[in-house]
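Omission of a single protein chain aside, the complex is shown with its protein chains in their original locations.
Chains here go by letter, A, B and C, matching the order in which they are written, and residues are numbered from 1 within each.
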Amino acid sequence: MQNSLGTFFTVTSFGESHGYGTGVVVDGCPAGLPLRADDIQRELERRYPPGPGTTPRREPDRVEILSGTLADHTTGAPICLMVRNKDFDDSAYEELRHRPRPGHADYTASVRYGGFNDWRGGGRFSGRITAGFVMAGAVAKRLLGRLGVEVFAHTVAIGSIKAAPLDHAVVRERAIADPLYCADHEASRRMAALITETQRAGDSLGGVIEGIALNVPAGLGEPVFATLDGELARALFAIPAVKGVEFGAGFAAAAMKGSENNDPFTIKDGKVTTVTNNAGGILGGISSGMPIVVRVAVKPVPSIAREQMTVDMREMKPATLKVTGRHDACIVPRAVPAVEAMMAIVLCDFALGAGLIPRVLR
Amino acid sequence: MQNSLGTFFTVTSFGESHGYGTGVVVDGCPAGLPLRADDIQRELERRYPPGPGTTPRREPDRVEILSGTLADHTTGAPICLMVRNKDFDDSAYEELRHRPRPGHADYTASVRYGGFNDWRGGGRFSGRITAGFVMAGAVAKRLLGRLGVEVFAHTVAIGSIKAAPLDHAVVRERAIADPLYCADHEASRRMAALITETQRAGDSLGGVIEGIALNVPAGLGEPVFATLDGELARALFAIPAVKGVEFGAGFAAAAMKGSENNDPFTIKDGKVTTVTNNAGGILGGISSGMPIVVRVAVKPVPSIAREQMTVDMREMKPATLKVTGRHDACIVPRAVPAVEAMMAIVLCDFALGAGLIPRVLR
Amino acid sequence: MQNSLGTFFTVTSFGESHGYGTGVVVDGCPAGLPLRADDIQRELERRYPPGPGTTPRREPDRVEILSGTLADHTTGAPICLMVRNKDFDDSAYEELRHRPRPGHADYTASVRYGGFNDWRGGGRFSGRITAGFVMAGAVAKRLLGRLGVEVFAHTVAIGSIKAAPLDHAVVRERAIADPLYCADHEASRRMAALITETQRAGDSLGGVIEGIALNVPAGLGEPVFATLDGELARALFAIPAVKGVEFGAGFAAAAMKGSENNDPFTIKDGKVTTVTNNAGGILGGISSGMPIVVRVAVKPVPSIAREQMTVDMREMKPATLKVTGRHDACIVPRAVPAVEAMMAIVLCDFALGAGLIPRVLR
Partner (left out) sequence: MQNSLGTFFTVTSFGESHGYGTGVVVDGCPAGLPLRADDIQRELERRYPPGPGTTPRREPDRVEILSGTLADHTTGAPICLMVRNKDFDDSAYEELRHRPRPGHADYTASVRYGGFNDWRGGGRFSGRITAGFVMAGAVAKRLLGRLGVEVFAHTVAIGSIKAAPLDHAVVRERAIADPLYCADHEASRRMAALITETQRAGDSLGGVIEGIALNVPAGLGEPVFATLDGELARALFAIPAVKGVEFGAGFAAAAMKGSENNDPFTIKDGKVTTVTNNAGGILGGISSGMPIVVRVAVKPVPSIAREQMTVDMREMKPATLKVTGRHDACIVPRAVPAVEAMMAIVLCDFALGAGLIPRVLR
């Protein structure tokens, strides 16, 4: 079940970058959820933020609901969601077929699938498959809305430029309107300039995205092997280019003392809460009721215009490569909705497993 | 299946810190593997490194093989491995029952299990459950040995003290002999001093562990949701206190340019390899044939001798807490074998799934 | 994962009788398998045998391969297969919405999904979903062909008319050409007459299908909970109308003595085999190398033209019902390819799990 995620809210991904289309089957969605194509379409379009550095490829990306709804409500049956591929150009990739792009999955996919993998545009390893994640995430977000859970993500670093830390409420309001989904608009402007400059130099950038989930009830998580943090991490590593995941203080916690890192408990509005949130809302693999805070490291886009060292896999000898197709110079902003989607999918899975969302919605 | 990990090599964990014992059932191990208690015992004893900062609790920790072997060979049936608990003292924990320790799972476990959880010594959330991981990991390591795959881990930071980067071969040789499992012996001495000093001050330390797997064949991993990195990350988050996981350059990659981060391909000894290994041996969720390199952030031990702010959960009012039981001031070295175990378990699962290890060994 | 079947060869089903279409996502198929739409189309058309008693609804049922192949070979990525629905008429079902048909899933689906289920034509519970099973089965059969495993099924009873027992080789040859997929052509003629007569009387018939798999290697099966017989049974119960599953002598074995039922071992062509096959090719949940023989009881079609007692679920009072839509009087022959498909899918799952089919085919 390598292309399926989740036990209760199960997302099965299919499709390729340059094939017929890409999609998901969402299994386990409760019956009775109002769901129209438009609800999903809105999320899908967030994958094309207006900032610089993004590929000129523009799919119309119209979601089609192929099963699982009747009269604009979910039926409890699997929901198949698809977008077709329309605008693509294979020719730019022909050269890549036998010369794997450094930093990309071309080589490992070729080994794993014996060269039969769809190599066109990265095939199954393209960022385009996150369109499916985002469609499934749109369903998950609607379900979480029933619990009052809110999931959002924002760009906290691009290259070496870091956004200033801001309150969650401020981030939620400002990030969505920013062309790079960065809540610190001043930093965003500098990031945009850096992207433009780097793109001109034929190079690319990575960055860091922070995902936040508010109002997650305490008690979600299944130790010891299906922990909330472990499952979130696994899901986030499904997004191409993610190389690290940390919760709360994360790697910084490693250098702290216990007396600094421990979040003191207190009572607020009659409920147990913590004064700080170095734990990122998770203790022992279980949600604490504080905001879930996770950060993911996104590596720079491997497809760059500069000449690179590679090998010719047929002739088994060194070769060079200059990627000429259309590519993003920085996919960090485009990955923001994917981070939200993966978080929403995992949280929805746990919420259904815990019985917090009923199997029939009224 | 919240307490089970793996599809082909499935580890089911049971037991508590202060109950009868703790153990695992290992399902899916091929038949015909030579396996004696001693093979497991050696790994188990590595959980008690001689360095400072470790709890005075000393379990004899004798592994018992309750099923799955005959005449010192695995039979293909589930292998139940257990260690009994002998040396424990409940009294120190009585106070904690209603006053959750900051940074620990006491509070979230109480919410999740409605107060029925075994609260004695952290119960199911104690580091003691990693004894089971290490026993299962010992079996996994032996299987991986058939493929020539070698897994080891070492301490790369404690508090703010970092070990110098060293070649994998050097690390493999030096780390195992060090009282803190740190390959940089000079740094290790400073770490030891820091631990002693911090412990005296009633405080605790975290750190960073690096896990390395050598000779992993290219082509292991199941995109898109059962990626090698995603599954490793999920498994590593099962170790109590882990707050972050990164592969290769990890979070540092986020600040690099594509031209810096991309690992150029080249040919060496007739095989495709990369000049650098910023990818940590994984591209597109699939192993590249380069060493797998993963780092985990371990937060400081939450149980500290200092007075801390907490709440009384019965009376729902603020309270203070001073943890008086026996606790490690720094569990980083003790978590090193657990990191190895989780890596070995996951790699073994993939190797079995890929058919690299036969179902019957001769 | 309620709509997914299989661990290694995973089939996820979606679609409804009267919605956009019905399909499957096949995950885990090795790369490099030659696969064209025509290969699947042939199997799909076997769902419309020429015998009497079958619904006049005639879908063109053209398979579409939406993902997972390139240049007529599988890529190792998920294969999405779909047929669209074209010829349907909702009006006949309007009355059924609140008056559940006795013997059908109308009532239980309404309870399970709170009335949000797609009730048109049985929706998700229609025999039409077996089109997806058959498409996935077509892929499985091609993979099993690599091992020399052959799967076929035939009608052994319709109503009280039983086919004479025949050798597997004879069955394989004769059943496929028969309008009711019955190898005993004389019995088939009587079955056809009975179907026609029963249909005229506004009633319906059930029957028994036998599935056979030849050349299954000994040693397939995973005791104790993933036995070959248990997994086959579970898969076969996914076919609507199946009420019983038995292997080899099955229920008849219950009345036999050990000395009669035990299949004596002997040596044939240098291999261990059994003189008889009361075990149906499975001992202890593991294949014995003898033919796998399974029989499924198919209940009579619940939709009949006669007036029946039911209830009005809105008004919660007794009501009557006369089903006027187009319905099969006997779906036994149409279920024959579905039995083959489920057997092929399960055997393929085990063969992949045992490493008998490589992950890349050349």
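FYI, a residue touches a chain if its C-beta (ideal position, glycine included) is under 8 Å from a C-beta of that chain, and two chains touch if they have at least 3 such contacts.
Being a predicted model, the structure only gives us computed values, none of them experimental.
> Just to verify: which one of C:Asp27, C:Glu43, C:Asp118 or C:Glu222 makes contact with the chain not shown?
Once the missing chain is taken into account, the touching residue is C:Glu222.
> Any idea which of C:Ala235, C:Val336 or C:Ala351 touches the chain not displayed?
That would be C:Ala235, which touches the missing chain.
> Spell out, residue by residue, where the missing chain touches chain A.
The list for chain A reads 7-8, 353-355, 358-359.
> Tell me, which residues in chain B touch the chain that this view leaves out?
Against the missing chain, chain B presents residues 1-4, 7, 10, 12-16, 19-23, 25, 27-28, 31-32, 65-68, 70, 73-80, 82, 112-114, 116-118, 120, 123-124, 359-360, 362.
> Suppose we count only contacts with the excluded chain; which residues of chain C make the list?
Looking at chain C, the ones touching the missing chain are residues 1-5, 11, 13, 100-105, 107-109, 111-112, 124-125, 129, 157, 159-160, 198, 203-208, 218-227, 229-231, 233-238, 240, 242-251, 253-267, 270, 272, 274-275, 278-280, 282-289, 297-304, 306, 308-311, 313, 316-318.
Assume only the chains that are shown with their structure count from here on.
> Would you mind working out whether chain A and chain B touch using mostly the same residue numbers, over half shared, or mostly different ones?
same
> So chain B and chain C are the same sequence; what rotation in degrees superposes their CA atoms, nearest 5?
Nearest-5 rotation angle for the superposition: 180 degrees.
> Any idea which chain sits dead centre by C-alpha averages?
Chain closest to the assembly's C-alpha mean: A.
> Give, as an integer number of Å, the spacing between the C-alpha centres of chain C and chain A.
Taking the mean C-alpha position of each chain, the two centres sit 39 Å apart.
> Approximately how many whole Å separate the CA-defined centres of chain A and chain B?
It comes to 27 Å between the two C-alpha centres.
> Scan chain C for residues touching two or more other chains and write them down.
Within chain C, the residues that touch at least two other chains are 7, 359.
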